[in-house]
Structure formats: C-alpha cells, structure tokens
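Only a portion of the chains appears, each positioned as in the full assembly.
Chains here go by letter, A and B, matching the order in which they are written, and residues are numbered from 1 within each.
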Amino acid sequence: MLQILFLLSLFLSTSHASDFCVADLKGVKSPSGYPCKSHVTVDDFVFSGFKAGNTSNVFKAALTPAFVDEFPGVNGLGFSAARLDLDVGGIIPMHSHPSGSELLIMVSGHITAGFIASDNSVFLKTLSKGDLMIFPQGLLHFQLNSGNRKATAFFTYSSTNPGAQLLDLALFGNNLDSVLVQKSTLLDLAQVKKLKGVFGGSY
Amino acid sequence: MLQILFLLSLFLSTSHASDFCVADLKGVKSPSGYPCKSHVTVDDFVFSGFKAGNTSNVFKAALTPAFVDEFPGVNGLGFSAARLDLDVGGIIPMHSHPSGSELLIMVSGHITAGFIASDNSVFLKTLSKGDLMIFPQGLLHFQLNSGNRKATAFFTYSSTNPGAQLLDLALFGNNLDSVLVQKSTLLDLAQVKKLKGVFGGSY
C-alpha cells in the first residue's frame, strides 16, 4: 500500500492544476482570462441560473448569460452559454459577438433567425424544436419569435466571454455626436435623433 | 449608385471566405479540420436532428451527436453539440473526451453526474432543470438518470469533434490481450474475461 502510494505520488505531483483553471473573479484578468482560484469544489463547475427571464420589456425578451463573470468554471476552457426567452413577437435585435461564434439550440416555440456575412449575403431560417443554428463570430444577426407562443433557446459560444455589440445601443445609446452617426451610417439626422431619444444617447 | 458600388467592391473582394469554413466532408482532413465547401446556403448552418433518441438498449441511453461529421457548419469554429436522452436508471458510463471540454445543459429530469480530476478528487452533483455542469477535457466522467422519469440534456463541446473514449469499450471491446488488460488495470483476470464477453472483445 505504501509502495503503491510511493509511485502514485509522482503522478499526483502534477495535481489537478493542469485540468482546469476556475476564475478567481477578484483577481486581475490577463489576455488568457482570470487567474485560477486555489480551492475549488463541484459548485465551481455548476451553474444553476438557467431559469426563464423576465420578458416584461419593450423587446419582450430576456437573455440570461452564463459567461465567465457569472460562471467562473468556464475560465480558460473556451466556451460559455446563455438562455434566451422570447414572448410572442419578442426579438433580440441586430447585434454581433466580437469575441466568439454562437450556437443556438431550440428548446420550444418558433424563432426566425438570420445573420449577414461579410459579402452581404443573408442566411435566414425559421427554427423549431430540435433545430440548431450557427452564427459565426463578429457577424450581425438577430432572433425573432415568429410563432404564436413563447419561445426558448439555449446559446453556447466559442469563448468564455463572447461580448455583445447591440447595434441600436452602439449607434444611439451613447455620446457619439449625431452628425458623426449620420455621416458614418447615412441615416437621416432626424432618424438618428429620434432613436437617440429612445436609447438614451446624448445629441 | 455606381459610385457607391465602386467603393464597396473593395470591401467585398474579401467575400465571406474569412467568416466561416463549412466542411466539405468529401475532402481530406488536415489538423485544422476539413477543407471549406465552396458554395453554402443557410442549411449548412442549421442542424435539425436534435430529436429524442432510441433508449431501448442495455444502458437505457441515447446520444445524438452534432459533431462536424453530422453538422459540417461547425468546421473551424471550435464547438459542436450533442443531445442526451436517459430512461429511468439509464447511464452514460465512464468515458472521457480526448479533444474537448464538455458543457451539459439540463432540459428535463434529474441526472447525477461526476468527473474525476488528475489529482484523483471527485466532483459529483445531482442536476435538474436549469442547471449547467462542466466536464474538463480528457477527464473521466459519467451521467446517470437518478430521477424517476426520463431525463434529457444538451451537451456542447470546445471542439468540432471532441472524440469519446468509453472505458468499457477501450478495455474490453477490442483485441487487447486479456493478460495485458489485467496487468495494466489490476483487475482480476476473470473480471476481464467476463467483460470481454459482454463487450465483444477477443480473449
């Protein structure tokens, strides 16, 4: 018995330190992610928040992320997830993920989803239970509940933190000068100002 | 109008070729994956086979993969997925994925899942709807339906083809000499031969 452990201690000297690196969210991030937490339990690998979100908003939509900041166990592993709930007519408006590709898994309902490639071609499909759809990294896309009941889907990403750039917020929800928005989008100035009003941007 | 297109043609010269690389499954793989298909449609990005699998087998389990060979759109994107169905008492027995980490998303029922780290510590949890659990790359793990009704979960992986090494098949389902199995596992020879009988390995 002791002899067995003598050998095995050699293997164990490597410890689990190379298997994973659960994020210490209080540590400082580097390009590879958060520093590793020194003591881990099974709960570091479990996330229990994939519940129906509150869709009582103008988009009739709720997105529940399990990115590295909510789910530290994914740190360094190159993936993360999110849950989407859409009421009838609900939509996740045009957006892109600068840091990862997206995989949608339908759970219930009907969603019309689309993305636009660099060459401007449109990839559009109405999805139902049992369908998966890919949205490649950095491309504009949207998801619309096109059915007559609630729709739910799960997302996974090829990144622990895919980011999300929501088009309306990027253009109309900050202090970017209205004339610069107009010039860089060719939208009418009145349209720009109207949506700045909606999204809280300064004029 | 023509003037606009003059500028835009410069942007378009890059085409969508850099956005994605849908697998041409008839091509020859390289370490980075399959060669890219030249003409793609939205259906290359959609997989419609996440249906309940047939669990009428000894493990009362069904696994439906959407890896690159079933879902060519994931080629080069670094992720893939699978659906798991477990009848009451069903199990995906001890196995590991040599080429990717796994993320489990519970859909319905109750699953007791566990993995074992390099330092031999056990990470075990009973999961229900709304739970996610991580299984790091290359580590032995299993999933058991511990509830009293069917259980369903989705898996995603940090690889377009995570592979799967099922322990019983690796040890007992091939022509590896029984004495070598005995010596390399310390199992009793009778146990080895019994399971070789079950899994179809030669003695």
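Note that in this section a contact is a pair of C-beta atoms (placed from the backbone, for glycine too) under 8 Å apart; a residue touches a chain by one contact, two chains touch by 3 or more.
Treat the numbers as computed from the prediction; the structure is a model and nothing was measured.
A.B. asks: What is the copy count for the full homomeric complex in this file, when 2 chains appear in place?
C.D. replies: 6
As a convention for this text, only the chains that are shown with their structure count from here on.
A.B. asks: CA centre of chain A versus CA centre of chain B: separation in Å?
C.D. replies: From the centre of chain A to the centre of chain B is 22 Å.
A.B. asks: So in the complex, which bits of chain B are touching chain A?
C.D. replies: Touching chain A from chain B are residues 11-12, 14-16, 18-20, 41-43, 45-51, 66, 71, 73-74, 77-79, 81, 101, 103, 105-107, 115, 117-121, 123-125, 127, 129-139, 154, 156-158.
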